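Working notes for the structure below.
Up next is chain A:
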Amino acid sequence: MLKISDLYVAYGGIEAVKGISLEVPDGAIVTLIGANGAGKSTTLRTICGLVKPKSGSISYLGEEITNVPTEQLVKKGITLVPEGRRVFPDLTVEENLKIGAYLRSGEDLTEDFKWIYDLFPRLKERSWQPAGTLSGGEQQMLAVGRALMGHPKLMMMDEPSLGLAPLVVQGIFDIIKEVHKQGVTILLIEQNANMALRIADYGYVLETGVITMDNTGAALLSNEEVRAAYLGKKRK
Partner candidate 1 sequence: MSLTTILQHCLTGISLGGAYALIAIGYTMVYGILRLINFAHGEIFMMAGYFMIFSMASIPWFISVPLVTAATIILGVAIERAAYKPLRTAPRMSIMISAIGVSYLLQNLATYLFTAIPKGYPEIPFLKKIFRIGDLSASLVTFLTPVLTIILVFLLMQLINHTKVGMAMRAVSKDFETSRLMGIKIDTIISITFVIGSALAAIGSILYFTDRMSVTPFSGTLPGLKCFVAAVFGGIGSIPGAVVGGFVIGVVETLLVAMGYSTFSDAFTFLLLIVMLLFRPTGLFGEKSTDKV
Partner candidate 2 sequence: SSGSGSPGAASGGDNGNASAAAPAANGGDDAGDVIKIGVFEPQTGENGGGGLQEVYGIRYANQQFPTVTVGGKEYKVELVEADNKSDKTEAVTAAQSLISSGCKVILGSYGSGVSIAAGEIFSDAQVPAIGCSCTNPQVTQGNDYYFRVCFLDPFQGTVMANYAAQEGAKTAAIITQLGDDYSSGLGNFFKNAFVKLAGEGSVVAEEQFQTNQTDFKAILTNIKAKNPDVIFAPSSIATAPLIIKQARELGIESKLMAGDTWENGSIIENAGDSAEGVALSTFFDEGDTSNQAAAEFIPGFKEYLKSINQDEIIPAVSALGYDAYLAAIKAIEAAGSVDSAAIRDALQGLSYEGVTGAISFNEEGDANKDMAFIKVIENGEFKFLKTVSVEAE
Partner candidate 3 sequence: MKKSTKYVCSLAVAVIAVALLFALDANKTGAGMLISILQKSAILAVVAVSMNLLNGFTGLFSLGQAGFMSIGAYITAILTIPVKNLDGVYYMSGIAPWLRALKEGMEASPSWLQAIYPFLAMIVGALVAAGFAALIGIPVLRLKSDYLAIATLGFSEIIRAIFSSPQMDQITNGSYGLNKVPTFPSVFGLPSLFTPFIVAAVSIALLVLLINSTYGRAFKAIREDEIAAEAMGINLFRHKEWSFVISSFFTAIAGGLLAMFMRSIEAKTFSITLTYDILLIVVIGGLGSVTGSVLSAFIVTASKEWWLRFFDQPLIIGGWQVPLFRTGFRMVIFSLLLMIVVLFYRQGLMGNKEFTWDGLARFFRKLGKKPAQAKGGAEG
């Protein structure tokens, strides 16, 4: 579905991504793990057209999308749940969700609202509240909900579990699985490598802008090197 080859991205003089190639098959969950500053977010932002790559190519459903503007990518069904939630602070929760469906003009959204509110009952309670005053976790739910409102084919998520309570983290992963089940392909960045690899079909390990390892989720999970570097010491 998505194919990246030999992608280089630089901010000013600093190269954040140095020639990575990866592939996201249709209907899969692919995860990208790696230390802070490895270039994970940069990769996703580049796919979305928020950052211009220095070189390399990105194709989506066989179509070259390297320099396509973000808006058109969204129309094609790619969406990103950005790092740090980025909800619209002055719009209410409901408006935030509505704007997620911005490109689906004229359609009836009642069903979608019901779906989202079922997934996140908390949002329903707060539907009138300006999103800026929600707690971190609530905002994250809203960001995911908002992305879902666009009925994406490929949903990219940048650290969706950041700052969430354990129960909610589980919830988020359940949602990811649920969304995936409904046919959405998922590219996921996670610090919580444990959980991410557990649900992922395939995983890539990124280190300072280079892919150092890739394998199925299960294989990475049991890889000693990965365990040492990203999964922390085993505790009982």
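Selection criteria: all candidates are chains of the complex that A comes from, given by their letters.
As a convention for this text, a contact is a pair of C-beta atoms (placed from the backbone, for glycine too) under 8 Å apart; a residue touches a chain by one contact, two chains touch by 3 or more; residues count from 1.
All values reported here derive from a predicted model rather than from experimental measurement.
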Exercise. Between 1, 2 or 3, which touches chain A here in the complex?
Worked result: 1
Problem set entry | chain A residues touching candidate 1 - in the complex, by the definition given at the top | 48-50, 69-71, 74-75, 79-80, 82, 86-91, 95, 98-100, 102-103, 105, 130, 132-133, 146, 150
